[in-house]
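First the structure, which I've put down as structure tokens, then a few questions once you've had a look.
Apart from one protein chain that is not included, each protein chain of the complex appears where it belongs.
Each chain gets a letter, A, B and C, in the order it is written, and its residues are counted from 1.
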Amino acid sequence: MPEPIIEIKNLRVYFYTYAGVVKAIEDVSFNIYRGETLALVGETGCGKSVTSRALTQLIESPGRIVSGQVLYHRDDGSTVDLLKLNDEEIREIRGNEIAYIFQDPHSSLDPLYTVGYQIGEAMEVHGKVKNIKEGIGRAVNILREVLIPDPENRVRNYPHELSGGMKQRVVIGIGIANNPRLLIADEPTTALDVTVQAQILELINELKRKYNATVLLITHNLGVVAETAQRVVVMYAGKVAEIGSIDQIFHNPLHPYTVALLRAVPNPLKKIEKLESIPGTVPNLITPPKGCRFHPRCPFAEERCRKEVPELKEIEPGHWVACHRY
Amino acid sequence: MEPVLKVEGLRKYFPVKSLLRTIGWVKAVDGVSFEIYPGETFGLVGESGCGKTTTGRTILRLIEPTEGKIVFNGKDVTQLKGREMLWFRRHAQIMFQDPYSSLDPRQTVFNIIMEPVKFHGIEVDDPEEFVIRLLESVGLNEMHLYRYPHEFSGGQRQRIALAKVLALQPDFVVLDEPTSALDVSVQANILNTLKDLQKKHGFSYLFISHDLGVVKYMSHRMGVMYLGKLVEVGPAERIFDNPLHPYTQMLLSAIPIPDPELARKKKRMEVKGEPPSPINPPSGCRFHPRCPFAKAGLCDKEEPPLVEVEKDHYVACWLYGKA
Amino acid sequence: MSEKVEELEAREEYEMTILDRVSDRIIDAFASFINIFKKDWRRRNQSKIKEWKLMAYAMNRSPPALLGLFIVIIYIILGIFGPYMAPWSYDFFPVNYNFSTQLAPPGSTYFLNVTTIENGYIVHYTTNIHYLLGSDVYGRDVVSILLAGARTAFVLDIFIILIGPTIGIILGLISGYYGGKVDETIMRITDMFLAFPGLILAIALSAVLPTRIQNFLNAHTWAQTLMLKLFALHARDVNNLGKLLAVFVALVIVWWPGYARVSRGSTLTEKENLYVEAARAVGLPTRTILFRHILPNIIGPILVMITMDFGGVILTEAGLSFLGLGAVPPIPDWGNLINQGSQYFPQAWWLVAFPGIVIVTVVLGWNLLGDGLRDVLDPRTRRSLEFKLKKKSKGGESSA
Partner (left out) sequence: MVAGLGKFLVRRGLTFIPTLIGVTLIVFIIAYVIPANPVKAWAGGEKASQAAVEMIKKEYHLDQPWYDQYWFLVKGLFTNSLLDPLNQEPVFTNIGNRFIVTFQLALFAFLFVVIIGLPLGIISALKRNSATDMTLRILALIFISTPIYVIAYLFIWLFFLHWSTTTLAGIPPSPPHKITHVPVIDALLTLDWSNFVQQVERFWLPGFTLGIAAAGVLMRFTRNSFLEAYSRDSTLFLKAKGVPKGRLYRHVLKNALVPVITILALQFGGLLAGTPITETIFNLPGIGRYALQAIMYLDFPALIGVTFLYAIVFVTANLIADILYAIIDPRVRF
């Protein structure tokens, strides 16, 4: 039985925006197991990024974590609820035990500081080095580890002097600088070209093996999921639709949304006569549909789907789905 | 059959300036030739900065070409002026990638669609009826007539853009990554609409994309671009089944396959380096620094020509040339 | 925690206020008015009308902006009708050998024996003049000058802002859209003007221009009549028009470069939007692209700037007359009163205080309005209001 490193229970995040209360995620629950790569997939606005950020309270105003628990199991056997920690306690975990990589390397880095400084800073704020200067020294090794050529000179470069792929390597370098136990990669390759994407995914896998870390990979690209993850959580409109291993999700999808999604993606290695599209549009999360949030677009929707919110049920070992059909 | 569009030796260089002097050229498009036949979709794939978007825009003379011939329905577009240019503007259209910036936010849907129609002097009995008909053909309706773009989702906006293209009844449309800003579920919808319209009206498409899966789904024939040059041209099915150029092979091996079983079985090739800057492209074959099969003394010296290796399947690589 | 959520939701709901209904009425009336001339206008622009109403709601919920609007409306009314509301003519000062009405403190009253010619007869009568806010160095009533001076300020203000920014915006649009050599030339010229401190340039121009302008006026009677009507001046002041108009020309010259810069910048970013390229792709002429597509999209922030500059022009114009340039007595002018007062400060404090208060109030009014417009023009504010009003009305139905 795999042991969980993170247990997310009934997480709920709302955004109090100009336009009203956006119920970004509601009652999201799933586990992340030690040593796995878990992919969180879904379309724009489904709440996958919000979920990943809520883990360490990284929700900006007007957002607010309304309820839920994030149980974090430390190596020493102790367990903490990350949502109960105060600012300083959670700060010590961020970037140290749980590190992030964001989508756009161009905007993640501060343009006014050298990459060496920014890597060194990540170590310094967690007391891994005495001062930034020592940190910059250590940054050379980190740059070497993320396969940046000529690291001795690159530490002195500013972000704008590097290509997109190189910047993302630096961002990854900042992520692994403190040897984190959980690495959260939020669409790490969306802004990059396919060939660079392949290299970055390869690098993340490599580093994960080396440090025995756990990876939470957030993506909308089902191809990336199939090639890198072991388990998948499919989200739709702020809720978890389905959880399973990649083989379960890709070869035996249960939720009508997952089924439709897989039929909408063109596979370059298969002959496709006709892609199937999902009718309708993603619902507005200020006034989400009652009952199952997918029912307005679902071909199998019945009266019950319009009224009752489906619970997440385990259909086969490790394969959970939130749908009234099961 | 006569091609709708024939591009020959198209080049577009952008100057690089420093202290008022030109110190170099970005060779965005460097000698590209292909043709597109009526009712056909020609796909153009490549990574960002390879010149595929510049190619699309240069063909429509949104950017003036540095060199080369663009023959559209028998007329050289680069020589057109005045009335004839307007004729070209009407019959060759473009649809853009970003649905959020490609519609003027201050105009109603009605105005967005009618402005070009009025400008080109196309006679319409009842403008409202005309626009409603168009909206219906792309899956919108008369409720949307007097709304502003911000009231629509990304997919709906691309439909409006499509209705606008349809209004001028063009022969040829450049589709510049029309779905890359959209979610997969919406993307399938737009792609299918595009295919249906092509069947109905006999449009020719130049389909530009970086997504190999989408290109395969849409195109009859396709070209692969690398640093301003076409490295492989041929029927789409053939290129995917039997990629000849090492770059095409690298692209295919780098692209993630949405099927775990196929992904595990997929033939993999190591992906080396990043695309170099188009300012000073490598000598000889531009791909040689990243190519696992590069032969010193040949690939880094001489540029391979685009040659027909099997029927209708062209490739620019010394592996198939000087044997 | 969930209590807090409900509280937040509750606080974010809005009801239609009386002001909202008033602004709705005004906008509806305006729409019907246009509808008379343009068939179907109201139906075709329902989205736009809804947007206008939402803008008005946003305005109605911002007290500072409302205050600004109120001040500005008063200013405009006084700018148009001020000279006719003044108790005395702007150049009337009593001459009396027994006492001096010069620099009379606020609240003082004098009895006057007036001798005038009416219908060809010499008329004598007695009256009294009450200096509510005191009198100036000539013995003119400050209230009357302030009211008549509103017209001077208003006319200069409107015309300078109509002309200066328009020139700037057009040059900026052209410069930003074409780029290259055109851009380089226009921007170098703009830089030259920006390198002058605006006030110094204005001072220099208003010092050298009057003679030329006066010569022009003297040669063209129609221009004289027009200007006298515009500024509501007596025909005998025709020789002072040159100095007044010099300020006008000077400020127009000073006021365009800033707009050229800003609109060039916005055009540069705006033309990156694909709709501009889409317009080129269907062959639309540059003129249409610039004025029908780009201009409406960049005008928002410029409108805010224009609103605030209505205040800026008043400040600068009054500053020039404070320095003795531009409007000189007997032409009624706020800055000129302060100029007079500065020579008798602190004895004649009212000559600085009252025009000062008027200037600060009006300028602040424009600035508050401009600042409020910035929020009103922000589409996010409008979306939010739309949502909250909708929600409120829904809630009301269900409870009823």
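Throughout what follows, a residue touches a chain if its C-beta (ideal position, glycine included) is under 8 Å from a C-beta of that chain, and two chains touch if they have at least 3 such contacts.
This one's a predicted model, so the numbers in the text were calculated from it and none came from an experiment.
Enquirer: Pick out which of C:27, C:112 or C:207 touches the chain that's been left out of the picture.
Expert: C:207
Enquirer: Out of A:25, A:41, A:54 or A:93, which residue would touch the omitted chain in the full complex?
Expert: A:93
Enquirer: Among C:106, C:265, C:356 or C:379, choose the residue that contacts the chain missing from this document, as touch is defined above.
Expert: Selected residue, touching the omitted chain: C:356.
Enquirer: Suppose we count only contacts with the excluded chain; which residues of chain C make the list?
Expert: Residues 64, 188-189, 191-201, 203-205, 207-209, 211-212, 215, 311, 315, 318-319, 322-325, 335, 338, 341-342, 345-346, 349, 352, 356, 359-360, 363-364, 367-368, 371 of chain C touch the chain absent from view.
Enquirer: Kindly note down the residues of chain A that lie in touch with the hidden chain.
Expert: Residues 56, 58, 60, 87-88, 91-96, 99-100, 102, 104, 107-113, 121-122, 125-126, 158, 160, 171, 174 of chain A touch the chain absent from view.
Here is the rule we use: only the chains that are shown with their structure count from here on.
Enquirer: Roughly how far is chain A from chain B, centre to centre by C-alpha average, rounded to an integer in Å?
Expert: 32
Enquirer: Chain C: which residues touch two or more other chains?
Expert: Not one residue in chain C touches at least two other chains.
Enquirer: Okay, in this complex, where on chain B does chain C touch?
Expert: Contacts found on chain B: 57, 60, 62, 85-86, 89-90, 93-94, 96-98, 101-108, 110, 115-116, 119-120, 146-148, 150-151, 161, 164, 168.
Enquirer: Touching chain A in the complex: which residues of chain B?
Expert: Going by the criterion above, the answer is residues 47-48, 153, 155-156, 183-189, 191-192, 210-214, 216-217, 237, 240, 250-263, 266, 271, 274-275.
Enquirer: For a test of understanding, state which residues of chain A touch chain B in their complex under the given definition.
Expert: Interface residues on the chain A side: 43-44, 163, 165-166, 193-199, 201-202, 220-228, 246-247, 250-251, 260-272, 274-278, 281-282.
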